[in-house]
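In this view, the complex is presented without one of its protein chains, the others remaining in place.
Chain nomenclature is as follows: A, B, C and D, assigned in order of appearance, with residue numbering initiated at 1 for each chain independently.
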Amino acid sequence: MLKIIGYDGEEIETMGPEEINNENYNVIWVDCYDPSDEELLQLSKNIGIEIEELKAGLDELEVPRVEEEDDYYLIVYKAPLFEEDITTTSFGIFIKDNIILTIHIDKINSLGKIYSLLKTKKPKTFLDRGKGFFLYSLLNQITISYSRIMLNLDDELDRLEEVLLKHQDQNITTEILQLRKTLVYFHKALVSNKDVLSILKRKYLPITTQDDREHIEDLYYDTLQLIDMETTYRELLVSTMDMGISLENIRMNQKMKILTMITALFALPVWITGIYGMNFKYMPLLNNPYGFWVIFGITIMSIMLVLYVFSIEKWIK
Amino acid sequence: MLKIIGYDGEEIETMGPEEINNENYNVIWVDCYDPSDEELLQLSKNIGIEIEELKAGLDELEVPRVEEEDDYYLIVYKAPLFEEDITTTSFGIFIKDNIILTIHIDKINSLGKIYSLLKTKKPKTFLDRGKGFFLYSLLNQITISYSRIMLNLDDELDRLEEVLLKHQDQNITTEILQLRKTLVYFHKALVSNKDVLSILKRKYLPITTQDDREHIEDLYYDTLQLIDMETTYRELLVSTMDMGISLENIRMNQKMKILTMITALFALPVWITGIYGMNFKYMPLLNNPYGFWVIFGITIMSIMLVLYVFSIEKWIK
Amino acid sequence: MLKIIGYDGEEIETMGPEEINNENYNVIWVDCYDPSDEELLQLSKNIGIEIEELKAGLDELEVPRVEEEDDYYLIVYKAPLFEEDITTTSFGIFIKDNIILTIHIDKINSLGKIYSLLKTKKPKTFLDRGKGFFLYSLLNQITISYSRIMLNLDDELDRLEEVLLKHQDQNITTEILQLRKTLVYFHKALVSNKDVLSILKRKYLPITTQDDREHIEDLYYDTLQLIDMETTYRELLVSTMDMGISLENIRMNQKMKILTMITALFALPVWITGIYGMNFKYMPLLNNPYGFWVIFGITIMSIMLVLYVFSIEKWIK
Amino acid sequence: MLKIIGYDGEEIETMGPEEINNENYNVIWVDCYDPSDEELLQLSKNIGIEIEELKAGLDELEVPRVEEEDDYYLIVYKAPLFEEDITTTSFGIFIKDNIILTIHIDKINSLGKIYSLLKTKKPKTFLDRGKGFFLYSLLNQITISYSRIMLNLDDELDRLEEVLLKHQDQNITTEILQLRKTLVYFHKALVSNKDVLSILKRKYLPITTQDDREHIEDLYYDTLQLIDMETTYRELLVSTMDMGISLENIRMNQKMKILTMITALFALPVWITGIYGMNFKYMPLLNNPYGFWVIFGITIMSIMLVLYVFSIEKWIK
Partner (left out) sequence: MLKIIGYDGEEIETMGPEEINNENYNVIWVDCYDPSDEELLQLSKNIGIEIEELKAGLDELEVPRVEEEDDYYLIVYKAPLFEEDITTTSFGIFIKDNIILTIHIDKINSLGKIYSLLKTKKPKTFLDRGKGFFLYSLLNQITISYSRIMLNLDDELDRLEEVLLKHQDQNITTEILQLRKTLVYFHKALVSNKDVLSILKRKYLPITTQDDREHIEDLYYDTLQLIDMETTYRELLVSTMDMGISLENIRMNQKMKILTMITALFALPVWITGIYGMNFKYMPLLNNPYGFWVIFGITIMSIMLVLYVFSIEKWIK
């Protein structure tokens, strides 16, 4: 799917793929999402970058990096991906002349957000300051997207902790697994993105102005902060999981305690009543009118004794 | 909330926000805690730092660092935060001319302590030696605050160990989680603070004198010591937790032993008495006057035998 | 086993070992798999590399590296090995004049694949661009082979997760062990291969052209990506295993709960019925026509009471 | 407590604190253990080092380091501390002119040992070679002290392993915790001490001769060896603990096996005898003279059957 937007300093216009090379526009943004083979071919022809090169942006496992080619720049970057779990996906940003091409195989929410912001609100904010600033805006939206998820994770961790204190079941366990997965993917993505930003902020690339580089430096620090949060959450998650295991053990021990106590309490009484359930003709006390009460008393006393032992051993408080 | 204090070399005076730029004072300390939008606006106007910049001090997750701007310095630092758990929070110290501005979204006890010290006792000690020394005093109070918590942690660990030897329950488990959380946050905070101090002690900044830098070097070593303590406590906590798990296992095994022993002791006797509880007309020994005693003797012997096996196997000592 | 192929710029021909030094061919590929002593001797004589040297390619544990000798180059590389588990094996690539010799003790699928591609399809693609490109093609096939396994691992992990949510048994446990083994071997292999590629891409070796080195640089990034995937999968596997343990614990706890509940429910009723099974002549209620119902009611009530306690304690939902 | 010893090249004499500056002595050793405020004051005055500085030697958590001041040197070093557990403590060595001052808040056995050696045996060995050699002797005694404990740890580990093979209880668990604690403290202490020795051996300090520095280099290698031993023991301890956990699991499983077997063996027989314990007037076999034997035979056979199943399943060997 292709979405093409051109900005001529005044207005934002939706364009067709054949107009990509129109030099009347200051900035042209081409967003190419899960393109068909024909779209790719057309795009390649119009923009003048080979299909093989474009495909680098469509591999969701590509390692983030900055590549300088003769007539264009390629930035591979990792964005959050909202599927069943929250993982990450790579996408490519090609910058050639006044064209910025984002190309991705997965749906990237941040790009959609920028698109709707451009269409409805303050497009000038994003586009008036040139393609370097637009690049910054793209990366910024993605960083914000990470932040938002990370703040949710914080609440999620608190909730998990509370739930674990009450009980543990299959759902909690799979939720913890989701969280861990997300953190594993985020760790790798953020560390790679940090390296990309570190290059963009230091290196003189003709696509960014000094101002843009300063903005990107801010993004760099934001990404450091995200990495810091992510490692903290990871450690807290490990602590929470350990707590969960420990609580499970405690609960197991309590059940074991109850089981052992019940078994201990009734073992002797049941046996004693069993003895007097035997059908021997001659058994002591059998015909004694108080026989029943004597034996009943003995069993009650044995129960009392066991209870006393348990209370001594602090099994009952 | 804004608290402003000016020191003219003689007296300490509480000032209004409009007096901030008064150059008659040697040192002016502005403490800005969870400011309203209006307060921020007013502060920004009076002090001449943009609101966006000031907000860096209000993000509790900001990464500690030293920033040199054209006409002011910003130090982001992490202080302990006393909420439900003990975690950490970032705050900003802006230094511009004779003004020291501390700005924070969370309550920071160390700042309150300095404030009350200034108001009641020896204000000269803090303010007579200039803003560099005052900066040192601020950071020092925070380091002391960490130390105090860390020494509590030591006792806490000893107490935990003792309690775990007696029993383990949900409360202990959540206490351990609190401790681990605190140590995770402290580790990140102390390592970042160390980096800030390392810059302040080495770099020539016009806000500190040679003397101040020597004091800050002491703080640097104190922070190293805190990091050392913190990693030690972290490892001891892991050891203690492992001990807790091991003890739980031992207790589980003991309960299992008791349960198995009781079950084993009474299995055969109960069955034997069950046999003689059957209502067949013809059963051996049924009418024998010693039948009861024979069977009773057999069950007692089987109990003895099982006890003997257990004592051989060292289950009973 | 020896397979020798010569390419004279037009045709591909299968050759005998005595023709190895034929200079009419642009590229000669000798594939030597698990050679007999005689084959080795013959090879050594024909190709002019000592047997001891050739044997470096036959040690499946050899550390990957690039060795420059006077008149030939040796590259030791690690390829996936498909046996019971998927592990890795080292093999040697000797390059001397126009001869490329691959020598290996284990079956390497990627080499077989290249062989069949050469025989059936587009041989020119591989051989027209010289021995440097052929070397690249070899290494590329191996990288593709790793990728393919890695993508399977991804599905495997998802499947494992699903299965673990249902149950855990010996088979799952051994499957997890297989996976871990594969990842351990792959980690070591990929990191070593990366070092080899890093040398090949940077160092000027007369066997590669600038173009070849650029291709090899792509392989280098692919290998980085594989390492990234591999560490991700390793961490996900650990998470999945932890989930498995946690679920086992939960299931154990549930069984314990059921066991404890059943024991608790019937302990008192069984004892009470035991009491009235005693054969004393005089027992209360014995001859009362409602005696049975009274006692039966008491036992049912005790069962109800226990159930009520369990529902209070949230054991039954 | 102050102990002062002077050596004039001939004799060792015990001195009073006021004589510290006596220049007739070649070496004066002042050992200051847990001093009162007055002692500190007096010491500070006599020796010419400020109380604040002296106190650096009294903080048991101080980070080991070498400090060069204008007219004296301070070495902070960590020694083993024998309290309930074996941990470590920091102490200070001040070297000024011909005075060596050791100052510590905790009892340090190695210092006591040197003291008694000086008083009774070969004092010349220690003092004839100057203060640099005496410093070396001090540090050497401490290193020997570490070695001795480490060799005990080795035996301790072997003993633990043997005990764990027999049983595991609370005492073993706390012993393991002690060991781990000691190793945590030793690791930090030895690594810091190594850094101190590394400075002392390399750096030209006027307090040591070339010979002394060579001796200190030996100490440096001894400390490396201690660190090597300590990390080995730490890993062996982890292995031993894992073995302990594994053995506990095995024992638990065995108890579970016994419990399950007993329960399985008697479940059916008890029920069958229960059936024939019912008081119905009409039950099959009830009046048959062989009824008892038929039913008894059936129960015995059911027991046999269960035993057979268990032997098939390898529960019984």
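A few points about this structure:
Please note the rule applied: contacts are C-beta pairs under 8 Å (C-beta built on N, C-alpha and C of every residue); 3 or more make two chains touch, one makes a residue touch a chain.
Note that this is a predicted model, so its numbers are computed, not measured.
The missing chain, though absent from the view, touches C, D when the full complex is examined. Contact with the chain not shown here comes from a single listed residue; of C:5, C:43, C:81 or C:278, that residue is C:278.
Screening D:3, D:65 or D:257 against the full complex identifies D:257 as the residue touching the chain left out.
Annotation: of D:4, D:20 or D:270, D:270 touches the absent chain (contact as defined above). By the touch definition given at the top, chain D reaches the unshown chain through residues 161, 165, 221, 224-225, 228-229, 231-232, 235-236, 239-240, 242-243, 246-247, 249-250, 252-253, 256-257, 259-260, 263-264, 267-268, 270-271, 274-275, 277-284, 314. Of the residues in chain C, those that touch the hidden partner chain are 61-63, 65, 167-170, 173-174, 176-177, 180-181, 184-185, 188, 241, 244-245, 248-249, 251-252, 255-256, 258-259, 262-263, 265-266, 269-270, 273-274, 276-279, 283, 285-292, 295-296, 299.
Keep this in mind: only the chains that are shown with their structure count from here on.
Steps from chain A to chain D, minimised over paths through touching chains, total 2. Copies chain A and chain C of the same chain sequence form an interface built mainly from non-equivalent positions, shared numbers / all numbers used being under half. Fitting chain B to chain C on CA positions gives a rotation angle of 145°, reported to the nearest 5. Relative to chain A, the chain whose mean Cα position lies farthest away is D.
Of all residues in chain C, those that touch two or more other chains are 277.
With chains as nodes and touching pairs as edges, the resulting graph is an open line. Pairwise chain contacts present here: A-B, A-C, B-D [touch as defined].
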